[in-house]
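Got a structure for you, questions after.
The complex appears here without one of its protein chains, the remainder shown in place.
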Amino acid sequence: MKLIIAVVRPEKLNEVLEALFKAEVRGLTITRVRGHGGGTERVETYRGTTVKMGLYDKVKLEIAVSDPFVEPTIGAILSSARTGEVGDGKIFVVPLERVIRIRTGEENEAAVTPVPPGGA
Amino acid sequence: MKLIIAVVRPEKLNEVLEALFKAEVRGLTITRVRGHGGGTERVETYRGTTVKMGLYDKVKLEIAVSDPFVEPTIGAILSSARTGEVGDGKIFVVPLERVIRIRTGEENEAAVTPVPPGGA
Amino acid sequence: MKLIIAVVRPEKLNEVLEALFKAEVRGLTITRVRGHGGGTERVETYRGTTVKMGLYDKVKLEIAVSDPFVEPTIGAILSSARTGEVGDGKIFVVPLERVIRIRTGEENEAAVTPVPPGGA
Amino acid sequence: MKKLVWSTMPLVLGLALAGGNIDAGSTAWMLVSTALVLLMTPALAFFYGGLVGQKNVLNTMMMSFIALGFVGVAWALLGYSLAYDNGGAFLGGLGYVGLAGFLREGQMLVSDGLPSILDVAFQGTFAIITVALISGSLAGRMRFSAWLLLSVLWVLFVYAPLAHWVWGGGFLKGALDFAGGTVVHINAAVAGLVAALVLGPRKAFGRVAFLPHNVPFVLLGAGLLWFGWFGFNAGSAYQADASAGLAFVNTFLAPAATMVVWTLLDLGREGKATAVGAATAVVVGLVAITPAAGFVGPTGALWIGALAAFPSYFFILARPRLGLDDSLDVVGSHGLAGTLGAILTGVFASQDWGGVTGGLEGNWAQVAVQFKAVAVAVFYSALGTFVLLKLIGLLMPLRTADREEAIGLDAALHGEEAYPSMEGAILVLDSEGGAA
Amino acid sequence: MKKLVWSTMPLVLGLALAGGNIDAGSTAWMLVSTALVLLMTPALAFFYGGLVGQKNVLNTMMMSFIALGFVGVAWALLGYSLAYDNGGAFLGGLGYVGLAGFLREGQMLVSDGLPSILDVAFQGTFAIITVALISGSLAGRMRFSAWLLLSVLWVLFVYAPLAHWVWGGGFLKGALDFAGGTVVHINAAVAGLVAALVLGPRKAFGRVAFLPHNVPFVLLGAGLLWFGWFGFNAGSAYQADASAGLAFVNTFLAPAATMVVWTLLDLGREGKATAVGAATAVVVGLVAITPAAGFVGPTGALWIGALAAFPSYFFILARPRLGLDDSLDVVGSHGLAGTLGAILTGVFASQDWGGVTGGLEGNWAQVAVQFKAVAVAVFYSALGTFVLLKLIGLLMPLRTADREEAIGLDAALHGEEAYPSMEGAILVLDSEGGAA
Partner (left out) sequence: MKKLVWSTMPLVLGLALAGGNIDAGSTAWMLVSTALVLLMTPALAFFYGGLVGQKNVLNTMMMSFIALGFVGVAWALLGYSLAYDNGGAFLGGLGYVGLAGFLREGQMLVSDGLPSILDVAFQGTFAIITVALISGSLAGRMRFSAWLLLSVLWVLFVYAPLAHWVWGGGFLKGALDFAGGTVVHINAAVAGLVAALVLGPRKAFGRVAFLPHNVPFVLLGAGLLWFGWFGFNAGSAYQADASAGLAFVNTFLAPAATMVVWTLLDLGREGKATAVGAATAVVVGLVAITPAAGFVGPTGALWIGALAAFPSYFFILARPRLGLDDSLDVVGSHGLAGTLGAILTGVFASQDWGGVTGGLEGNWAQVAVQFKAVAVAVFYSALGTFVLLKLIGLLMPLRTADREEAIGLDAALHGEEAYPSMEGAILVLDSEGGAA
């Protein structure tokens, strides 16, 4: 199992969610974050105080998936989150040792997205 | 060492914190998140705009623990966060290679929850 | 590659960002979190309701780096985030299997901070 | 002072016609006062809305706000007449039902220099805020349609009679209640208490800490309430005269004194002057001076304001520990300060300032009259509220389902959030053809 | 009723001088009314600002707020004279240009008991809010400098003439428009519609759900608007008299009735009484009663308020599906309710109450007069707005760049965020020597 962490543009979130839905990925957790990448800075002025805002609003998705779902999930994100301009974000894949569903106590495969219909 | 990531209902947070406290787990970090699972959607209407809200407020806990603490921590969360209804959340266990306490520079076991009294 | 997760004081964030900038670490994602550690509790009172606030505001940084950057990154955080008082936070290092830049589809080293000039 | 105006009004009615004897200055003041009192209801919505948690903000605000609609219309069509038409000792007549009776010989009625119809609105704003006040006892657990029904029935069958007894020439007309200590504040607090007991506490009460979600909103509410209260109290003089000036100054002094005492109590207890406390103190001081506003001198107002801090301060501190889920402390603020104010009005009333002698000037009998009015109000309000809730309970459940309470009433009952996030909100277009 | 005052004013001008015949009561009321109407523009900024998403809060609020500056100055220097100086059927004179003409023989002019200069401010607040209203159709996509230019030109060349025709003794003076149903609300809504069509919808319109970011701000805006509207409507009586009293009471009753009907529609449709709906209902009811305020009796006001709920409710529900990005529903609220109110003023106008007979009293001709004024206003406002936008479009782009729209106009156009976070904000000191 893997924990897939993706940072995307907030305005792309709904499209990403839709793409994941179509890829039959169900469970996920999202967080509002602020990111710094290669992008340019924005200047804001409040009275005499001028600031450079080096951080941009982003949304982070965390998705725990069973191995067969790793590629479809990454593919869905890549296709839906891309604009081609700096700031589109990144995907990180982290090993995941164990997953437990709190409601039932079920573990691992039983607790994450079901294996694909007719799949491995 | 492991990084235990748990997503729970916000209204259960205080009980979870208490259970962790009793299990002698001290350090933890929490984040407001929004999650999508198998649950039903909520409909909201603002004038002519109707929306389906597919995301529910959740709280994410991140707890770095030494190996002997993994089971007590999971046990404490499972027992305190469960309501039995859809949306109770999940626990993810991720391998953790290194921990450093910024204040002192101490590393690993010395930086996370102490080993249980009289324990391994 | 590693995913470096650091929890620091909000008032130290700007110094940490500067130190990371000097260490040529570019990409990072930050999140507002609330943490519980060994620190003391704060009491607040709203009319007849008295509460102990056991959680303190912190900022979490997530930084995906290639292996040669692990030590410089940790060093930069340690030197910039420390006050010496309880609550300075922690650094966690998690293995990272894969990184993908959404904009280009580039993977791994190409997607994270470039190897240091003239470096390994 | 309403009773003075209105007990003499019937004599004036037939005679005073429009165009003739409008007093422009007093009319200007009453127009402004009415607008000020109307503003108090949105102000209260902020005071209350800031004090609740994020999941119940809109429900709490709407319980006040919606009274501007339902209570306003019920009052205009029926309540005003029951309260203020010339009737018997127990209820007014039906002469103003359906807004009839304000024209005579093709002209608008004028009484005491004012366009008579304006009184429907002025008094209406009092009725509205009284209902809105009750909702503070009920945050987070009442069905909205049950609340709508209660608010309409309550204003007609509890508020209007009590207003008639004290101000409309009814059997309590000897009691001093310049602007509504008994009719408004005690009445609302008792109704809130009874309703809180009938409904029972929120599920999480006693386990979870209910914290305000936005203290600046509480300060905004308190600031606007004070501003509006000048219309409430000084408008109750029904003229721009010395009595209005006195009532105004007292409404300026009393809450200031309450705030000073309250803050010193805060500082003495744990060294911290709370903002929620200061805002509460303003309301407590305003409630306490309300019955006294035009009857006591300015030093009396300072005393009443200062004294009012004590019972409210300590009761509100203890209330959560009493197991009573009077969620936003209507009893502690409006009930106690209203009662204390009503009694102290009898003590501090001054012949020179307000035209009636009080206890300190030797007329302790007035204090007894005040007690009697308070007792009658407490009894009638408790009984009436209880009966109405039981009746409504026969038609529909009074409380929301436990699940709705857990989700939060904004989403569950109103289909809205106070601070919606666009993240993950999926647009629904029932007819897919329309939008581009 | 402005027209009454101002059609007779020229006679009075030369005679009435300061010191002599000020009516203190009416002056007090007009001072207050002017302040109240001024407050409506910040109130509208909150009503609108709460309804937009987090990225466009300040831009939306500033489109209203800035009118207090640019429109205020343009009005004082030129607009007032074009609207209200004694002129022809189509435009006023230039006697008040540059604020001249308010002194006679070393004394301030007084007309109808009021200091004449005050009317510049009173009428100015109407002009300001009319411009501000338009911005609700344009949220999230207009360049700010284009908006500044439009607001100044529009108030001079669209608003001022229309005000002259209806209130300044122009060719529509037979139409009943007590406080601005046609001049303010229909005018603003038509301008908003035309501008929304010329600019086109936001890029994400129809794909993304645009949600309010702060519903309590919407309620705050609605509450303050209602409060201010008492000055708008009852101030339009220009005296603290029975007519002002009537206009006030009607302004109290109509929105209450609208809120009741709207909430019942909400509850009937999906069982949920929405807060945004209640706030919208208040505005709709206020718009509808505006032209009628001093002409109809109080039951007429209740009818107008109740009836006004229907067209607005269903139009606003359908609007996003029509592909029309009238972002904050200016057409649905101000256009429809303004039109309905203008027509119903002709229906419910009452000889006894307001001095003019309407349809129900047999004078159906008045309804035709009302229709004509509405038609003229719609036509002129549409034409004028269209021409001005095309002219401005020759000088500069009207719309922001797509990238600015995506980032949000607060950061892109104003260099600010509504709720800035200090995280990651790096202080820039251009001269490093200064700060310690």
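Labels for the chains are A, B, C, D and E, by order of writing; each one numbers its residues from 1.
As a working rule, contacts are C-beta pairs under 8 Å (C-beta built on N, C-alpha and C of every residue); 3 or more make two chains touch, one makes a residue touch a chain.
Remember, predicted model here, so these are calculated numbers, not experimental data.
Counting contacts over the entire complex, the absent chain touches A, B, C, D, E.
Across D:Leu138, D:Ala191 or D:Leu219, the single residue that touches the chain missing here is D:Leu219. Between the chain not shown and the residues D:Asp23, D:Asp119, D:Asp177 or D:Glu416, the one that touches is D:Asp23.
Contacts to the hidden chain, counted on subunit E, fall at residues 18-19, 22-29, 31-32, 34-35, 38-39, 41-43, 45-46, 49, 57-58, 61-62, 65-66, 68-70, 72-73, 76, 98-99, 102-103, 106-108, 110, 114-115, 117-118, 120-121, 124-125, 144-145, 148, 214, 217, 220, 240, 413-422, 425-427, 429-431, 434-436.
Against the chain not shown here, subunit B presents residues 10, 13-14, 17, 30, 32, 59. Residues 45-49, 51 are the ones on subunit A that touch the missing chain.
The rule we apply is simple: only the chains that are shown with their structure count from here on.
With steps allowed only between chains in touch, the distance from subunit D over to subunit E comes to 1.
Comparing the chain pairs A-D and B-D, the larger number of C-beta pairs in contact belongs to B-D. Taking each chain's centre as the mean of its CA atoms, E is the chain most distant from subunit B. Multi-chain contact residues of subunit E, defined as those touching 2 or more other chains: 208-212, 270, 272, 274, 276, 320-321, 423-426. Touching two or more other chains at once are residues 31, 34, 36, 45-46, 49, 51, 54-55, 94-95 of subunit B.
Chain contacts here are complete: no pair of chains fails to touch.
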